[in-house]
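Take this structure, written in structure tokens, and hold onto it; I'll ask about it next.
Missing here is one protein chain; the remaining ones are kept as they sit in the complex.
Chain naming follows the written order as A and B, and within any one chain the residues start at number 1.
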Amino acid sequence: MKIEELAKNVLAGEKRSIAKAITIIENNSREARKLIAAIYPHTGKAHIIGITGPGGSGKSTLIEKIIREYRRRGKTVGVIAVDPTSPFTGGAFLGDRIRMQELAVDKDVFIRSMATRNYLGGIARATRDAVKILDAAGKDIIIVETVGAGQSEVEIAKIAQTVIVVFAPGLGDEIQAIKAGIMEIGHIFVVNKADRENVNKAVIDIKAMLQLNNKEKSWKPPVLKTIALTGDGVPQLIEKIEEHKRYLKSREERKRMREKAEKELLEAIKEKTLDIILEEMKEKGEFEEYLEKILKREIDPMTAAEKILEKKLRSN
Amino acid sequence: MIGERKIRVLIAKPGLDSHDRGAKIVARALRDAGMEVIYTGLRQTPEQIVETAIQEDVDVIGLSILSGAHNTLFPRIMELLKQKGLTDVLVVAGGIIPDEDIPKLKEIGIKGFFGPGTPTDKIVRFILENTPKRREIS
Partner (left out) sequence: MFDREEIDKIIKERERWEKTTLPKWINTRPERKNVFTNLSGIPIKRVYTPEDIKDMDYMRDLGFPGEYPFTRGLHATMYRGRLWTMRQFSGYGTAEQTNQRFKYLLKEGETGLSIAFDYPTIRGYDSDHPMARGEVGVCGVAVSSLKDMEILFDGIPLDKVTTSMTINGPAAMLLAMYIAVGDKQGVPREKLGGTTQNDMLKEFFAQKLIIFPPKPSVKLVTDIIEYCAKHLPKWNPISISGYHIREAGANAVQELAFTLYDGITYVESCLERGMKVDDFAPRLSFFFAAHNDFFEEIAKFRAARRLWAKIMKERFHAKNPRSMWMRMHVQTAGFTLTAQQPLNNIIRVTIQALAAVLGGTQSLHTNSFDEALALPSEQAVRIALRTQQIIAHESGVANTVDPLAGSYYVETLTNEMEEKAMEYIQKIDDMGGAIAAIEKGFFQKEIADSAYKYQKEIDEKKRIIVGVNEYSTEEKYPIEILRIDPKVEEEQIARLQKLRRERDNRKVKEVLEKLHYAAEKNVNLMPTIIDAVKAYATLGEICDVLRKVYGEYKELIVI
């Protein structure tokens, strides 16, 4: 199959083509750029929701209920569930979709698991491009799920328009451990498993932390309660998401879109540059040479970088 | 960076039995062999398994069953795969499958059978050797 044909099928919402397109993105093959270029004009219509939070907070079950609610409202939904790649073996165990399997057979739902692999610069690029595929394929709502540990949840802010952070009562230590980073990126906070004891304490804790961290003045992140198992509180959550979406549209959309585009462009330049330089260096074995020199303290990394760049620019 | 192609495997348990010890050990062994393993949990319908295989664009499907319903469920899965055009996916099976059932299951396209007592590295090797070279773009 040719890229053009694949792109056409993606735009038609054909499931196997969407899946293959994401594989191409994941493998970051040369075709990936071409593919993105072909579908890019058709993106920008979906609302992208990021969902993160500590393990055991019930994210996946909550997502299942969110999908059901959006489906009830006639929206089509795509999900990207991100799980970590083992740094030792390069393998990954992707088990997030287990809670959404009943929806796997809905023709207007597409769920894809992605491993973080060991992308230079984190998961952001592959995930962002996978989101674009789903966007181009006509999904109204795209949900990106990440485990709330490490840097992936901060990267979610680069991709999603509305970020939801999910906690559960009794995960006090986890809330503490997550610290400020995650509090800053959240637009909506959810205390799931609200049928538990200590639910109100969790709400109060989160509100207190938000007051310390909340810099974005015009949007006050609400703290909602849900019981994902029964779906209690999910319609209210959807209302808040819609409210946030309207907020983005009415006030700051242009500014934010611009910022996002700017970040994306900057990163693309960075990555592209790196690709070009590294590939050549590795071919010639120069990368190793510099590494050795740095290790022997013959040169510092910054000077090395300057030299490399100088040489590259001159050769062009 | 140019990423490398990873073998993606769907480990699925059709049927209602809950003996997932074997499925999980295999999932772990495949992950440790550098594969990306999608695990969908217990009691998956043939439709769910095939839809998942499509959406996850897997190279391999591993089916595990101990309930005795393989003669009903496996042909249904293979038929759906064919209908959806997933003919280049390697399908293997494990669990309790009597020897005399195997020829019929091979005929419908299941390539490997791993009964109780199979060392995990044998399964890993089989997948590495038999996963079709792919494909996406010509």
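Keep this in mind: a residue touches a chain if its C-beta (ideal position, glycine included) is under 8 Å from a C-beta of that chain, and two chains touch if they have at least 3 such contacts.
Note that the structure is a prediction, hence the values are computed from the model and not measured.
**Q** Using the touch definition given at the top, which of the shown chains does the missing chain touch?
**A** Within the full complex, the chain left out of view touches A, B.
**Q** Among A:Lys20, A:His47 or A:Arg99, single out the residue that touches the unshown chain.
**A** Counting the whole complex, the residue in contact with the absent chain is A:Arg99.
**Q** Looking at B:Arg43, B:Lys84 or B:Lys111, which residue reaches the missing chain?
**A** Checking each option in B:Arg43, B:Lys84 or B:Lys111, the one touching the absent chain turns out to be B:Arg43.
**Q** Pick out which of B:Arg28, B:Lys84 or B:Lys111 touches the chain that's been left out of the picture.
**A** Answering carefully, the residue with contact to the hidden chain is B:Arg28.
**Q** Looking at A:Gly170, A:Pro222 or A:Pro235, which residue reaches the missing chain?
**A** Touches the omitted chain: A:Gly170.
**Q** From the listed residues A:Thr230, A:Thr273 or A:Thr303, report the one that touches the chain absent from this view.
**A** A:Thr230
**Q** Applying the definition given at the start, please give the residues of chain B touching the unseen chain.
**A** Touch set of chain B with respect to the missing chain: 15-21, 24-25, 27-29, 31, 39, 41-43, 45, 67-69, 71-73, 96, 98-100, 115-117, 119-121.
**Q** Counting contacts across the full complex, list the positions on chain A that touch the omitted chain.
**A** 55-56, 61, 93, 95, 98-99, 170, 227, 229-231
Methods note: only the chains that are shown with their structure count from here on.
**Q** Centroid of chain A to centroid of chain B, CA atoms only: how many Å?
**A** Roughly 29 Å, centre to centre.
**Q** Under the stated contact criterion, what part of chain B meets chain A in this complex?
**A** The touching residues are 1-6, 8, 27-28, 30-41, 44-45, 47-48, 51-52, 54-57, 84-86, 136-138.
**Q** Which bits of chain A are touching chain B when the two form their complex?
**A** Residues of chain A touching chain B: 1-3, 6, 15-16, 18-20, 22-24, 26-31, 85-86, 89-95, 97-98, 101-102, 104-105, 110-113, 115, 117, 119-120, 126, 274-275, 278-279.
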